[in-house]
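A protein chain is absent from this complex, but the other protein chains hold their places.
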Amino acid sequence: MPLVNGGKIADDSFVKLAVDTPLPEGGDILVPAERFIAEADNLLKRAGKVGVIWPNNRDIDELVPWLGKVATAALVFPTFRDGRAYSQARLLRERYNYRGDLRATGQVLRDQFVFMLRAGFDSFEVKKQADAEAFMQTAKRYSVFYQPTGDGRITALHRRMQLRHSEGVGT
Amino acid sequence: MTSPLEQKKIKIAGPSVVTANRTWDGIVVYRTAAKGWSPDLSEAAIVRNSDEAKALLAEAVADDVGAVGAYIAPVQIGEDGRIEPGNLREQIRSTGVTIGQPAQV
Partner (left out) sequence: MYAYDEIDRTLVNERVSEFRDQVKRRLSGELTEDEFKMLRLQNGVYLQLHAYMFRVAIPYGTLASRQLRQLAHVARKYDRGYGHFTTRQNIQFNWIKLAELPDALADLAEVGIHAMQTSGNNMRNVTSDQWAGVAPGEIEDPRIWSELIRQHTTLHPEFSFLPRKFKIAITASDHDRAAIKIHDIGLRLIKNEKGETGFEVLVGGGLGRTPFIAKTIKHFVHGRDILSYIEAILRVYNQYGRRDNIYKARIKILVHELGIEKFSREVEEEWQHIRNSSLQIDDEVIEDIRARFSYPAYEKLPHMPDELRQAAADPDFEAWRKNSVAPHKVQGYSIVTISLKPVGGPPGDATAEQMDALADLADKYSFGEIRVGHEQNLALPHVAKRDLPALWKALDRLGLATPNVNLITDIIACPGLDYCSLANARSIPIAQELTRRFANHELANLIGRLHINISGCINACGHHHVGHIGILGVEKNGEEVYQITIGGRADENAALGNLIGPGVKFDEVADVVEDIVEAYLALRERPEELFMDTVKRLGVEPFKERVYATR
C-alpha cells in the first residue's frame, strides 16, 4: 500500500508490529494501541520512532497523555463507510492540539482525501496505487468549504463577510 | 416479495435465471448462455439446480463492469417453452410498472 505524505508518494519508514511480534532492535515502529499502552515506557526507550495505531472504537482520551511522545498516530478506517476516525482526528487536532503526524490507515480511497485533509490527516496509506498518484489533483478538487475545522481553511461564511467588508471599504 | 438483496443461501425451487441491471444505463438484463447480458428474458440462460445457479451467478457477478447487483430469480416455463417471470417483482421488472405512467394521464 503506497504511503502519501506531504502530498507526495513517500517511503514508509515504519514497520507495523502485531501485539506479539518481537520488538526489533532499531528502526521506526507502528504499534497497536493495546500494546502501546501496556509497554509505552519500554517502547519509547529504544532507538527509532514509535507510532501508534489507534482503533476507531477506542476512546481517544487514553492517547492524550502520550501525544507529545508518539511520532505518528494512525487512525483506522476498517471500511471506507465507517467514519468514526474523522471525529477522532478532529479531536486530536482541534481539542488536544496534536501537531504530529496523523495517518489514515485501512480502506483509504481517493474520494475520501478531501474529507480527511479537512479533518486533520496529513499522511495516507492509500489502498490503490492510482489513487495515491492522483492525490494532489484530488486534494485540489474543492475550493469552497462550508465548515470551520482545524485545517484553517476559510469558510464560505467568512469569505462572504470579508467580501462584504472589502466592498464597503473599497467603493 | 422478499428482496433478493437479502439473498444469502443459494437454493432454487425450480427453473431460474440470473438477472441484474446494466451498469451504464441501469436497464434490466438477464445473463445469457453466451456469457453476456440481454434485455430479453427469452434469451436468458436457464438453470435448474443449485450448482448450476451458483456457477451462473458467480460468472455474472464477476462482470462488475457490465451489470450490477446480479441475483437469481425464479421463472416459469410454459408448454410452448416461453420463459415467464416467476413472481410479481420479476413480472414488474420484466414488463414494467402496473400503474400507467402519468405521462399518459
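Some points to look at:
Residue numbering begins at 1 within each chain, and the chains themselves are lettered A and B in the order written.
Keep this in mind: a residue touches a chain if its C-beta (ideal position, glycine included) is under 8 Å from a C-beta of that chain, and two chains touch if they have at least 3 such contacts.
Because the structure is predicted, anything quoted here is derived from the model rather than measured.
Considering the whole complex, the residue from A:M1, A:A38, A:M136 or A:A156 that touches the absent chain is A:A156. In the full complex, subunit B touches the omitted chain through residues 1-3, 5, 21, 23-28, 64-65, 68-69, 87-89, 92-93, 96-99, 101-103, 105. Contact between subunit A and the absent chain runs through residues 80-84, 86-87, 90, 95, 109, 111, 114-116, 118-119, 130, 141-149, 155-157, 159-161, 164.
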